[in-house]
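Just one protein chain is left out here, and the rest sit where they should.
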Amino acid sequence: MRNEILEQYLPLTPEEKEELKNKKIKKHHVATVFLHWFNLFVWITELITGAALIVSINYRFIPKFLTDIVDGVYGTRANIIKTHIFVGVIWAFVLILYALFGWRRYLKPTLKQIFFITKDDIDWLKTKFEEVALNKKVHYPPQDSYNGGQKLFAQVVAIMVPVIIVTGFIMAFHLLPPALIRWAIIIHFGAVGLVVMGLSVHIYMALLYPPEQEGFFGMITGYISEYFAYHHHYKFWRKKKKGLDAPPELEPKKDWGPIFAGIFLGVVLFFSYYLTGFGLGASGFFQRTLIAVLGAFAPEAVKAHPYMGHYWGVYPLWNFLVFMGFGLVGGTLAAMFFAHHKFRFRIERGKNITDIQRLVLSVIGGIIVGFATRIAGGCTSSQALSGGAVFSPSGWIFMLALFAGGYLAAFIFRRFWK
Amino acid sequence: MAKYGMVIDLDRCVGCQACMLACKAQWQTPEDYFRTWVKHIGPIQHNDELVLTSFVGQCNHCDNPPCVPACPTQATFKDTDTGIVLVNQELCIGCGYCVEACPYDARFINPVTQKVDKCDFCFPRLGREEPACVKTCIVSAKIFGDLEDSNSDISKKLKTGNTFVIATKKVNPGPNVYYKGRRKNVEAIIKTYPPKKKDTLPAKIWSNVLRPFVILGAGATFVGSLIAYMFQINQGEKEEENEE
Amino acid sequence: MGKQISRRDFLKQSFMGAGAIAAADYSFVFKKFPPGKAGKEKVELIPSVCEMCFWKCGIIGKVKDGRLLKIEGNPLNPHNGEKICGRGNAGIMQLYDPDRLKYPLLNIGTRGKPKWKRISWKDALDRIAKKMLELKEKHGAESVANLSHGSSSIPMRKLLKNFGTDRIAHASFDQCRGNRDVAYELTFGVGAGSPERADFINSKVIYLTGSHFGENAHTSIVREFIEAVEGKKAKLIVADPRYSVAASKADYWLPIKPGTDTALILTIINYIIQHNLYDKEFVAKYTYGFDELKKEVSKYTPEWAEKITEIKKEMIIEIAELMGKSSPAVNIFPGRQSTWYGNDTQRIRAMAILSAILGSVGRKGGYFFPTKIKLKGCPCPNNAKKKEDYLCDTSGYPFMKTTTECIREATLKGDIKMWIVYGSNVIHNTPRPQKTIDAINKLDFMVVVDIKPTEPSLYADIILPEATYLERYDIPFAIQDSRTPFIQIRRPVVQPLYESKDAFYIVSELGKRLGLKECFPCNSMEDYLNLALSAVNITLDKVERQGGIFRLEGKPFLDDFGGNYKFPTPTGKIELFSTKLKEANKDPIPKYEPVEDVPKGWARLSYGRSPVHTFSRTENNKWLHALLPENDLWINSEAAAKMGLKDGEYVKLKNQDGVISDPVKLKITPGIRPDMVHTYHGFGSKSPFLKLAYNKGMSDNDLITKIVLDPIMGGMAKRINFVKIIKNGKEIDFPFIKQKPSGFKKKPEKTISIKLTAPIPAGSQEEEEEGGC
Partner (left out) sequence: MIGPLYKILGWSHGTLMLLALIIGFFFGYALYRSGFYSSKKLAGVFYLYDFAVYKVIFGGIVSAGLLIWLSSTIGLLKFDMLTFHPSYLLSSLIGGFLFGIGFVFGGFCPGTSLVSAVTGSFDAMAFILGIYVGIGIWDIGYSWLFKGLNHLGKIKEKTLMELWNIPYIVLIIIAFVIVVVTFPIVMKVEKKFKDE
């Protein structure tokens, strides 16, 4: 595959160069352009206010006189932190929206490309270094829509931005106990530092370095000349022009057999009991997250409530079952990744009911299950499985009643799944 | 300009804890959190003498307080006019670096406001009324005043000698709360509640690993780009043509 | 005395407002305001009188839109000035205590396991009045008894006397300071007073017998005591088996063997007389019976005293010499709670005699005289029968007033059918609580008037919620035991919360229903106060405008009487030889009677106060509870080591009658004798309605079951109970550790001029380090 590209990637004759120069190729979608310049605005304000906020000797990034200037501009330092948080929240909101709606068409392919380092990219870095430092005439190896340097910087940004947002929210809204807020602070500063490292190269390359100049205008208009594309992003040019060489797909793995799954779960349950003394549990996650949300709005009411009251600690989320829920989500994503399954939005339903009916049924099922877990004080994983393993009476009764209820309902509503 | 401090006369103090409650009433600190404390010591045997005293403590408003550099956003600072270490509630994000850094455990995180709370020598009452603990002390064991004003009560009391600070050779942030009293009492206090030099793991990692890495890294790329730009300028515009 | 600020300063301060009381907010500091310019919120300053204990300190309530924010001392009060103790500051949480009594309650459950029904005030008072009148017919007015404490219970006592019963006992007489007052009346003709009239400020020597200043935070006297000892460097002698706060400041600490104080004092008296150190001129002029005294005490020699009191004889001689030399400015402090071993009145008489022969009575540095202040009372005639017709056998006790024990006995016999318990936790303050509960169960009717649901309310048929001291007027306080006598007024700082009512409403409404209208002619407390104050021709609002205090002329010392003062005793002189005791054929001159020794394997249970609690009254106060949630048990470290006990462990105690206590935390310390344990009184509440206090700590009162009545005035001795330790069900005996005579003298301290640990001079802060890219 690769040498085929190399053969076709020949230096251009002057005429071809002229011809390609005045033809335009669309590189960036308008949403990406907007997002880029929005990011620029955010990063400028956040860096200024952020750096101005950090004035202690042990943490300071910029010299004192600069922070005093910013202090002067904002009046009181309280305004600085308010601006910083306000802009941060807006930024996070926009990014999440972009990620949700732009997932399939933009984010997924871009991420896939960024984290897919090839030999060409490494060669590109070497040649770039020779060109800039040793001032040699170079011929770039064929690059995709993002060249090696841009991929490297994009990787840093892709990982560090969510980290910055998450730690930022923890700090701004006391989401976790002080001990973790302390960790959040240094991670936040470290992540910003990493991005800033890449930033100066990114700005120099785009703004001041002549050969890459056209890329800069590309980010304004969204179009670049075909020549620039051919010379700097040959693989992108080929894909755009000839629609070739999409990266190979890995075939998905099959599910485990139920017996192996049972034994695996048994071992996990054993380790849970051995390490912590508690069994597995899932319904607790929903109960405590609901309490945390309600508590955020009406802390007094929740604290005084006869049932919810004793779930309420100073940090309701700081609990075994809640973190088991986070772990569960992590485990699922990891499992999906290693099984090469594709993430796809879907609705599973029987043949003879419509999507809407299926959703309504799920909601009703959820309500009954949610309510039932409160009565029984647990769900399949905590009562049936964990309780069953230690033969707690309520566990076995719960399981038998579950099957009974289930078969009864299944018999009545067999129409939905047939 | 002034530098406020306090002298606590351990000989006069009877350990009645009125100061703790006056402070709590004035500043509504929640449940069992107190900005000032009276820790009863003894009666214990201290080199062949019986000792029964009270460690009356609060924020010492040190000359170079370890808590101030520990706070990233400088929410806590030593007010230059009065020498009092204050906390700006709006800037504080309740991370607790300063709480960990204080050698006297004089700070705590208020669970209601989720921000740091500490003694501020009754800053809003300054100049009009004595701090609540000084005013209510039934044996006038606490004397508050300006250390730099030589004829203030506190300076006169300090001149009578036998005054100590709770500091050791190793840990001496320059506290401004002095203790007057029999040597055996002060020694018992320092022995039971020594000032500890404390540091948190994240702070250590930050100052020894992350910060140098970030500063060097960002510095390197910035300087690198600068030099590259220099090269670019002195060998004139690089035309597109000689590209091949 | 604290610095007296003029009235102008005081008023100036109040108008400046007390600044931002809410959480500290220094946003203005950044506008570089000069410190001190606080916000302009309107904060009212209302002077009143504290009742977190009985010391009646003057306070100021800082109130903003009807809510009490802070309590501080009233600078115009000559006793405590702007100073108030921890409990005074925590008065706010007494007012806003969620568990306080809110509405009149009727018990529809059983006594001990109550179920409360809320009823109206009218209904409650009707029921009480109907019951009282019913009992008056059937069994006579004396079948109604009253156990009360605190200043707000005085109107109720007057009403009951008018109703026809004098069965009124207050714990302060037979459980606390009764025998001390009787001893002083027998010797000087006038009681020891509250606050005690000790002129510490001029004393050269102060002698304390077990008084633990600082652990009882009686503000004005602790303040003067410390000023004298630390300020004026008076010599302090403390005779206390426990290394108390006072002992830690003493020049001489005498770890005396419990029960032998009288022996020590009689030995000192004898030594001073033998070596002519006494004030001959004062004794000749003002005392009666000196020769009998000299003959009586001649047998008490220091050698004998060393064996009895376990204090080195050199030490006894040294302090006797010191007292002799420093007379008359020697202060033999009478103490306050003194019902200890059963011979307490004689002990305090001995102390009074010692201060008399040193000539310190009515002299600077000694014990000064009270100044009579006559206020008009409410004209309630006393229709109660004469004392002889009482059923309590007071024959054996010549100076006995009605005591709780006497009422308990009468109730068990069935002569008393109804109790009105007014502001007194009878189950916690009287020994042998089971006997009190048995007595209550025999009652027809029981009424409790209190601010908190303490133990007695569990057995009440009707509970009336009384307003706390911050929500009511009270009778005017004429402070006579003072060098500068004054009158101070308690007035409501905030409106009464819930449906709590003040004493005047309760008593006048009850009076109406009992047909005793003329007992309270005034229709409001203000009228009553104006009537009372008219005796010194001032009005209520004149006093209030003056900051709640009205000063009078005092005549505390002999010189104020031109050198010849007639003591109100039968002989007109200080009776070293008591004529009244002679008539009642008791020992006219105190003798040393040995007290039962601690049996092997046991330890003597002693109790005391904490500076942050007033016994069971403040256990449920949120802030005070935060400071001291439960009491701990002092136990000698040597003994604990032998018994295998560790500090902070929880153990139970068993006393000689087999009563087992709740678990208590151990405090192992060398500062107490091996055959003695000590704890704070007032903990271990059994009332589930007090959410904070319920079952916290151990009630020492449960263990005090053996009692001995003082032969002269019937006070209940309490320090004669012995305990063993029970750890995880196993009984552990106390080891016998021979105590050799001792006595500790304070080491001289060389003053060091330089500050010992010189701090780093300010201003040399590390240079501003230039960081960042």
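Letters A, B and C mark the chains as written, and numbering starts fresh at 1 in each.
Just so it is clear, contacts are C-beta pairs under 8 Å (C-beta built on N, C-alpha and C of every residue); 3 or more make two chains touch, one makes a residue touch a chain.
Just so you know, these numbers come straight off a predicted model, no measurement behind them.
Undergrad: Can you list the shown chains that the omitted chain is in contact with?
TA: A
Undergrad: For a quick check of understanding: of A:6, A:44, A:220 or A:339, which residue touches the chain that isn't displayed?
TA: A:339
Undergrad: By the contact criterion defined above, which parts of chain A meet the unshown chain? Give residue numbers in ascending order.
TA: Touch set of chain A with respect to the missing chain: 179, 255-256, 258-259, 261-280, 282-283, 285-287, 290-291, 294, 305-308, 318, 320-336, 339, 341, 343-349, 358-410, 413-414, 417-418.
Everything that follows uses one rule, which is that only the chains that are shown with their structure count from here on.
Undergrad: Kindly indicate the chain pair that has more C-beta pairs in contact than all others.
TA: Max contact pairs: B-C.
Undergrad: Please set out, as single numbers or ranges, the residues of chain A touching at least two other chains.
TA: Each of 57, 61, 76-78 in chain A touches at least two other chains.
Undergrad: Residues touching two or more other chains, restricted to chain B: which are they?
TA: Those would be 88, 90, 215, 218, 222.
Undergrad: For chain C, which residues count as touching chain B in their complex?
TA: Against chain B, chain C makes touches at 2, 13, 16, 18-27, 29-30, 32, 34-38, 69-73, 80, 82-90, 92, 213-215, 217, 219, 222-223, 226-227, 230, 243-245, 247-249, 611-612, 623-624, 626-627, 637, 669-672, 744, 747, 749, 751-757, 759-763, 765-766, 771-773.
Undergrad: Can you list the residues on chain A that touch chain B in the complex?
TA: Going through chain A, the ones touching chain B are 11, 53-59, 61, 76-78, 81-82, 132-133, 135, 137, 139, 171-172, 174, 178-179, 181-186, 189-190, 193-194, 196-198, 200-201, 203-204, 208-211, 231, 314.
Undergrad: Under the stated contact criterion, what part of chain B meets chain A in this complex?
TA: 68-74, 88, 90-91, 93-97, 99-100, 109, 111, 114, 200, 202-203, 205-207, 210-211, 213-215, 217-218, 220-222, 224-225, 228-229, 231-232, 235, 237-238, 240, 242-244
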